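Excluded from the complex is one protein chain; the other protein chains are retained at their positions.
Per-chain residue numbering starts at 1, and chain names A and B are given in the order in which the chains are listed.
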Amino acid sequence: MTSADRRTWLIILGLAIALLLCIPLSQIIFHINYNHTLTVVALGGAALGILASVIGCFAVLRHESLLGDALSHAALPGVAIAFLIAGRQIVALLIGAAIASWLGTQFALAITRTTRIKQDTALGIVLTGWFAMGLALLSYIQSRADASQAGLDKFIFGQAAAMVQSDVEVIAIAALIAFVLLALFWKELKLITFDREFAQANGVRVRALDLLLSTLLVLTIVVGLQLAGVILMVGLLIAPAVAARQWTHQLGQMVVLAAVFGAFAGGSGAIISGLDVALPTGPLMIVMASMIVFFSLAFAPGRGLVWQKWQQWRTRLSLTQGQPIAAQPQSEM
Amino acid sequence: MVTMSQQNHFYDSKKWPILGRFLITLVCSCGLMPVAAQVQEPLHIVATTTQAFDLVTILTHGLPAGTVEMTGLMGAGVDPHLYKPTESDINAMYQADLLVYSGLHLEGQFDEIFNALGERGVTIVRMTEPVEVGGFVDFLPQKDPSIKPVHDPHYWFDPRNWQLSAEYLGEQLGKRDPVHADLYHQNASAYVAQLDLVYHWAYEAMQSVPAEQRYLVTSHDAFQYFGGALGWEMISVQGISTVQEAGVGDIQSVVDFVVNHQIPVMFVESSVPPNTINAVREAVQSQGSEVTTGVRGLYSDAMGSTGTFGGTYIGMYSENIYTILQSYAKQGVKVIIPPYPSDLQPQPPADLIKQP
Partner (left out) sequence: MPHHKTPLALEIHDLTVAYQSKPVVWDVDLSVSEGVLLAIVGPNGAGKSTLIKAALGLIPRASGDVEFFGTSYAQARDKVGYVPQRGSVDWDFPTNTLDVVMMGLYGQLGWFKRPGKREREIAMHALQQVGMQDFATRQISQLSGGQQQRTFLARALVQDAQLYFMDEPFAAVDAVTERAIVTLLQDLRAKGKTAIVVHHDLQTVPEYFDQVALLNKQLIAAGPVATTFTPENLRQTYGGRVSFLADGAQVVGMD
């Protein structure tokens, strides 16, 4: 490990510790009471943030961010149809969500294969079309007795504050499964993400690994739907990964840093919403994640906009002063 | 009605050729048709909520068949704060002779439609109109005094308000259909008397609970009027409208309240998801206290299915009373439920009165 790598790992560790320290600090400074509700929601939000951001790293690097968005939006009609068939059974609703997501992506694939339409357009068609179907079904369902009590519309924006301990456990188990699988197949996943053709030529089972990643993606979305909702789920997937990419050039560091960002966004969103009675939890989590992204895009050394502008200014300064351009330091970024 | 003889100079054969006279006759006789048709066309009444539909049904009881045709928009278990009118709903409203709705923004997604309908000249009956003048209207408790106070739309939970709406609707029906005005007035008066009966029965029942335990904990803030009418205090997780998402702070404050006041039971509602109450219960239990949920859910924004006891206002109201008091009794609170008034219609089913 180079010294620069070690430095980055230390910074990541330091960041994680600092964020954990925020908990006792906030208790002292803001007099936040970490009672059962706040703890459950913060843990659930953090757990989902970790799971989503880790899977999201692969989605982003495989240029599948739009796929993640399409999968979330496409789940809505599945929830509606599952309700029509099985009633208010949460397991049935989530299975319906998973099936609808999967069908949506197969449909997009079929469009790409059989017509001239490109993948992003096909996904856009599925995203909006499936979601509209879901809204239409919800509108039809709303007039039925029992529909309001099922809270199907909560799947659109999520309801984080009403989490109970069993919800957190489900997310934690899903995260554990995902991490074990990712760790087992780490190098193969890295390879097929970077150079798919080379992987294929070398006998790596590319299709099987694709299926693994898609399944983990659908699993993550389904597990997070009740919490974050179909519209906002993609934010938890993508934002921490994009932010982490700004600070590191190693895949392993990117994934861990994304997990830290995701945990922070999920946990702090929950905690801040607990400060004021009127703030909704799900959207706050995404706001925190977005703030991290914007900060990273602007201020990260090497890739950040501010840093790049500063480098340009320095270069221009050297040129106007008639001096040779200072050797661009080859940073390890 | 203008007769042809008065139009001599107008109908002069020198001025108008035969075809022209034929056309004028045709046009004039067409003008007579709607008047003739009006006598046979039923009165189209559209009611938004289940409560509105129930009231219209009661006031139009005893009319000859085919006089009125009623359409209800929202069914049992539907949340009126969130319900969005469908195309067929809007069509029905546009073609209605009379539209009956609650008001005070209960039907939160209908505001634009109501404005548009008003411009089109549909007779609109807003049941809260008499209540705003002479009844009890609560405001949403505000933390920030600079925000304009908002009305609580759940006014019908005070039977005295409902009486005002019943009389008002009776009047409006009478104005629109003067032929049957007497019947409407009769029905309204009879119903007001019934509401008196249920109110006094409910008051006596709810007051039998010791004063320090008269708290009602529910999912959303639908029961202010209920509490105000019966001398109980209400606590809820979500605010007045289920449109707002509950936050962690909302849940926390209810948890604190339940623990501090040793409240033994909370209530879920038929038209709202129970997860907020479940979250409160788990949090309360984590603090070492015990709280259960009621023996049944409460009717809040929506009543039960038509044809059941809970599908009428009086039935719904009474069932809520039974649910609350039976739940408290089950937790050991001293409760005395007086016998149901014998001349109050409808009568509750036997398995409802039975103590669980």
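Note that in this section a contact is a pair of C-beta atoms (placed from the backbone, for glycine too) under 8 Å apart; a residue touches a chain by one contact, two chains touch by 3 or more.
Since the structure is predicted, the reported quantities are computational estimates derived from the model, not experimental observations.
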item: For the chain not depicted, the shown chains it touches; value: A
item: Identified contact with the non-displayed chain, of A:Leu13, A:Ile85, A:Ala132 or A:Ala201; value: A:Ala201
item: Contacting the left-out chain in the complete assembly, out of A:Val54, A:Met254 or A:Met285; value: A:Met254
item: Full-complex contact with the absent chain, from A:Asp120, A:Glu188 or A:Asp210; value: A:Glu188
item: Residues in chain A touching the chain absent from view; value: 2, 4-5, 61, 63, 184-188, 190-191, 193-195, 197-198, 200-204, 245, 248-251, 253-254, 330, 332-333
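Keep in mind that, in the parts below, only the chains that are shown with their structure count from here on.
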item: Centre distance in Å when chain A and chain B are each reduced to the mean of their C-alpha atoms; value: 43
item: Chain B partner contacts - residues on chain A that touch it in the complex; value: 33, 35-38, 40-41, 139-140, 142-151, 153-154, 157, 159-165, 270-271, 273-282
item: Complex contacts: residues of chain B adjacent to chain A; value: 73-79, 82-84, 86, 143, 244-253, 255, 269-276, 278-280, 282-283, 286-287, 297, 302, 305
